[in-house]
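So that we are looking at the same thing, I have put the structure below in structure tokens.
Excluded from the complex is one protein chain; the other protein chains are retained at their positions.
Letters A, B and C mark the chains as written, and numbering starts fresh at 1 in each.
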Amino acid sequence: MNFDPRYSGRNFSSVGTRPIRPDGIDKVTGRARYGADFNMAGQLVGRILRSPHAHAVIKKIDTSKAEKLAGVKAVITAKDLPDLTDGDAAMYDILDNSMARTKALYDGHAVAAVAAIDARIARQALKLIEVDYEVLPHITDVDEAAQHHAPLINDQIFTEGLEEKPAKPSNVTKRTQFGHGDVHKGFAQADFIVERSFKTEQTHQGYIEPHACVASVNPDGTADLWVCTQGHFVYRQHCAQLLGLEASKLRVTSSEIGGGFGGKTHVWAEPVALALSRKAGRPVKLVMTRDEVFRASGPTSATSIDVKIGARKDGTITAAEATLRYSCGPYAGSWAEIGAMTAFACYNLENVKTVGYEVLVNRPKTAAYRAPSAPMAAFAVESAVDELAHELGMNAVDFRIKNAAQEGTRASYGPVYGPIGIGPTLEAVKNHPHMKAPLKANQGRGMACGFWFNFGGQTCTDLNIGMDGSVSLAVGTVDVGGSRASLSLVAAEELGIDYSQVKAIVADTSSLGYNDMTDGSRGTFSSSMATISAARNAIKILRDRAAQMWDIPVDDVVWEKGHAIAKGEKYGNLSPLSLKDIAAKSGTTGGPIAGHSELVADGAGVSFATHICDIEVDPETGATRVIRYTVVQDAGKAVHPTYVEGQYQGGAAQGIGWALNEEYIYGKDGRLQNAGFLDYRIPVCSDLPMIDTQILEIPNPNHPYGVRGVGETSIVPPLAAIANAVSNAVGVRMTHIPMSPPRILAALDAEREG
Amino acid sequence: MAGVAVSTTINGDAVEYLCQPDETLLEVLRDRLGLTGAKEGCGTGDCGACSVIVDGRLVCSCLVLGAEAEGRKVETIEGMAHGDQLHPLQQKFLEHAALQCGICTPGFLIAAKDLLEKNPSPTEEEIRFGLAGNLCRCTGYDKIVRAVQDAAEVMKGA
Amino acid sequence: MVEVTLWGSLSAVAGGKSRHDIEAKDIRELFRKLAEQYPGIEPWIDRGIAVAIDGTIYRDTWSKELPPGAEIFLLPRLAGG
Partner (left out) sequence: MRYIRPLSIEDAVGELAKAVGPAAILAGGSDLLVRMKGGFIEPELIVDIKAISGLADITQTADGFRIGAAVPCAVLGENKAVRKAWPGVVEAANLIGSKQVQGRCTITGNLCNASPAADSVPALVAAAAKAVVAGPSGKRTIAVESVPTGPGRTSLAKGEIIEAILLDKRPEHAGDAYLRFIPRTEMDIAVVSAGVNLTLDDKGAIKTARVALGAAAPTVLLVEEAGQVLVGSRLDEATLERLAKICSGACRPIDDKRGTIEFRRKVAGVLAQRAAAIAYKRAGGK
């Protein structure tokens, strides 16, 4: 633990360049292998039977007919996945979500599964499984579910976090509170107060690759799992625990991942595939259909948020308050809590209070989605901030600059900020040509800010130097958006060699120590720290080997620009030894040369972004069109700027979809109406303009290169930026996301009539 | 269910297979022929990840029956490069980082190839509408459009 | 001695007080002493508490020292996407 993670200013030679990614060629030739692209000898096809009811007691499941169908090799129900969670409530929820135990809790909840010799027989077998349901009243709306009279989803849950333990169970699982100061006092000092309620509908991460895995359990208790995941080590722990396997005997290999965005951070069908394989005695491939992906994986919370902000005439915010209700699906979560923490994180507030309520509904288990919970809170807060600026007669950017948090500000969620980028992003936006570009009729401009914490976490990396001087870097954080390129750059930088000499791979769970998953924008931050540490460890060995080759004390050897250099005039005749030279002799100087690193990458730097958006609205139809979009975000240090831009653009595009058209639509029967890409409308190419980006680099003091996470913050501002743009275009404040054409037209008609 | 015997041409090679009457071309390519470059993102023609070209027409292979390929010429991502020479679109996708997770990439490349063959000098709008049948959730399409624009320039010069 | 601030919900299980003076040299000792004083905190620690030291958030480094006079703030450990 003598690794020093502190930032030290330096000139980079590799970091900050834009080389081609190491996994690129496989991906443009179709050779890259994703979850569904892998097969094993004797493999069966797994399929899952799902509840057609939003809420129902499972009275009886008769699988006998399915078992008798020729070609069916295993049929399982919850009985085949006994509860081994030992009081671990979060794992129990994951187990119950994988296979319903006593109740189906949402439309699409798994109730049984089959493994058969082909997909046709498997589908046929599902039809032969008879499930006797007792249908219960259901609830899918977050506000209605929080009411006292709402049907109870789990009668064992009593609201946590209240002053007194409640006497009756509730769908509200938890109340959380953040803030400081005295908001009553603050509002009393305000000259202007804006108070509004907002709603956002549930969205899905919308990764193009459905969940897919191949599971193989052997009679000796060893097992293999090939799977698309954001964290194969986490999947190993989950699966080992749920199936009673020894973790070290379950090897999990992460395939290439076709998008995750938070949706592949815990197991869904993988325990089912393993249980099927165990019962059938053969490998089982289980791939979700798109319909299953929407009905039974992923989605984010639907929310209902009340915001109140007051300011003095001079533009100083005196108090800010928010109450946030987030849906969790049928299992307890901490989604409103994150919303409550992030809501006012951009501002320097003397008096602030946020309260979050977690609400159970008969919808799929809420999963993380890129800066989970932050976009909805930012939508509500940034809409109200914009409105308050209008009431004050202040420019929306200037108003935010006046109230922006800075180094030393107490964050609304508690701690005091170090060096942060909200002020600089706002200044950059103020000076951006986009802000001055003229607008035409029916067009409006909006801007908004966003915040995300960024995470670090447990990380383990191996750096092996081949005898030819090439470097293989084995990391344990799944590459979701180009991190193998970034980490190769970091290794090259630290070793002082060329990028082309480094090849990074994602190692399986048996080849490397534990790694937390790629979430919270931690992939590049954490693994680059471990890579730097591993490279520095390797350099120690390289220096030692050079010293041996020269037969001089190792303390006289320094490492510069990829070479060992003998320090001092007495060694004037010793020409530097390159990494290649030393590697070539490694067999006789002590064997293989490697650097390893196991660390907890902590101290991730918080990240801020400000977005600008121009929207055109057709006042006769409510149709919207994004005309121009600009992202300004602090990266700390952009290791591979092209992929940083890609993260900014991708997050903005997802936010645009969320703001305008994406939503889960449930029928009165509690069934999902739009479980496909036809009617769950993610943006298509022709919906979007080019997305301009501006990368700011305010170094994170807790990373040697100043790196912060960049993956998530970009999805936080768009909902609000677009809502502000639409509101400015049509002159009506939009308070319900998505702002689909029917909602915009209805708002316009209400305004015209009233 | 009676199997259908099919003789077809895939990426220039004569191929024969037996498939079920309701089996899609995508299933045949992936599960029978080991050509897993075409991906199933939806199975309903909404995402374009399974795009292939059949007799010069861009199609979703999930919406074509394997039996329909009889006597046709099928082009897939596996046949896009010539030997070790990448197609200019493949090269430009790499240079522009027009992919993040890469699952949509084979479909985009096939669709873009079809687009440029029919329209060698597309405007940005023509590219955007031409590729609207291919969903990408990672990139926001910006770098994809730029890569196609750049490839079009290169291909015109070639 | 360090002054530790707990977030709203956690203070509810710590005698309703958000500020506590505690003699602790690192995060591990801080958690231990808090749990001794307020047993209700224990399940929260098990579920995960992050510690902000002068604004930098630590989630797993329990050996992290708490410098005298530092600003110590306890936060829930979060999920990301």
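Everything that follows uses one rule, which is that contacts are C-beta pairs under 8 Å (C-beta built on N, C-alpha and C of every residue); 3 or more make two chains touch, one makes a residue touch a chain.
Nothing here was measured: the structure is a model prediction, and the numbers come from that model.
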Q) Among the chains in view, which touch the chain not shown? A) A, B
Q) Thinking of the whole complex, not just what is shown, which of A:85, A:189, A:222 or A:674 touches the missing chain? A) A:674
Q. Touching the left-out chain: which of A:159, A:661, A:702 or A:724?
A. A:661
**Q.** Hidden partner chain, residues of subunit B it touches
**A.** 1-2, 4, 20-22, 24, 43-46, 48, 51, 54, 57-60, 62-65, 67-68, 70, 111, 114-115, 129-134
Q: Pick out the residues on subunit A that sit against the missing chain.
A: 123, 291, 620-623, 625, 660-661, 665, 673-674, 677-679, 681, 683-684, 686-687, 740-742, 745-746, 749
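Basically, only the chains that are shown with their structure count from here on.
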Q | Chain-level touch network, classified as line, ring, star, complete or other | A | line
Q.
Based on mean C-alpha positions, I'd like to know which chain lies farthest from subunit B.
A. C
(Q) Centroid from C-alpha atoms only, then distance subunit A to subunit B, rounded to Å. What do you get? (A) 29
Q.
For subunit B versus subunit C, what separation do you get between their C-alpha means, in angstrom?
A. 54
Q | Residues of subunit A engaged with two or more neighbouring chains | A | 205, 261
Q | Interfacial residue positions of subunit A with respect to subunit B in the complex | A | 18, 20-21, 23-25, 27-34, 36-37, 120, 205-210, 256-261, 287, 289-290, 480-482, 642-643, 645-646, 649-650, 652-654, 676-678, 682-686, 688, 690-691
Q.
Help me check something: in the complex, which residues belonging to subunit C touch subunit A?
A. 5, 7-9, 12, 52, 54-61, 63-64, 71, 73-76, 78-81
Q: Give every residue of subunit A touching subunit C within the complex, in rising order.
A: 1, 160-161, 163, 174-179, 205, 261-263, 265, 334, 337-338, 341, 368-372, 411, 413-418, 453, 455-458, 519-522, 600, 602-604, 701-702, 711-712
